[in-house]
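Every protein chain but one is kept in place in this view of the complex.
Let's turn to chain A:
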């Protein structure tokens, strides 16, 4: 039998294991590699500490400085909006919290479905706007590589299929939910090997930046 239900059970069963496995191997390999490699030794004499400026930069870079905002208000605003929507929906919706509770046994409060649904709609709109901007802005368009579009599509697919499933816009429903889970798995599989790695590496990158500047006694 090869119907919608079998497809859903395949995405919830074997495919889920495979995706988690590839993600675990890939992500830990990359993180260990990056962290153990460290930075090139700096032979210059340190003028100040590294840790504090590093940590400070992790936070300060998260909030764009006025210059960046003035130069690229669209990227900052839209980027912030859909990133926040995405992360809140992922972490605070009932099915996802149940998933974590079912697999890892830890659980936390959730947001009501209508709130999650509104955030989903905002996230979808934000992602579409980000893509349009990338396509219409002459500079962004020139510096974009195919992978940028792949990463966008992977991200968009998960949110879109989640929305379709919640509103039961695909019939039969197991097909809709299976597509949602499969797209989340594709995102997970590609995460360690594409620019999506930034989900985990942005924080280190910012620390390295701040630390390097701090060592030189420069504010970043």
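To be clear about the criterion, a residue touches a chain if its C-beta (ideal position, glycine included) is under 8 Å from a C-beta of that chain, and two chains touch if they have at least 3 such contacts; residues count from 1.
Convention: contacts and distances are computed from a predicted model.
Matching "Cytochrome b", "hydrogenase (acceptor)", "Peptide/nickel transport system permease protein" or "3-methyl-2-oxobutanoate dehydrogenase (2-methylpropanoyl-transferring)" against the UniProt entry of the left-out chain gives the name "hydrogenase (acceptor)".
When the omitted chain is restored, the residue from A:96, A:134, A:195 or A:216 that touches it is A:96.
Annotation: of A:27, A:58 or A:89, A:27 touches the absent chain (contact as defined above). Only one of A:17, A:68 or A:202 touches the chain withheld from this view, namely A:17. By the touch definition given at the top, chain A reaches the unshown chain through residues 1, 3-6, 8-9, 12-13, 16-17, 20-22, 24-37, 94-96, 98-99, 101-103, 110-116, 168, 172-174, 177.
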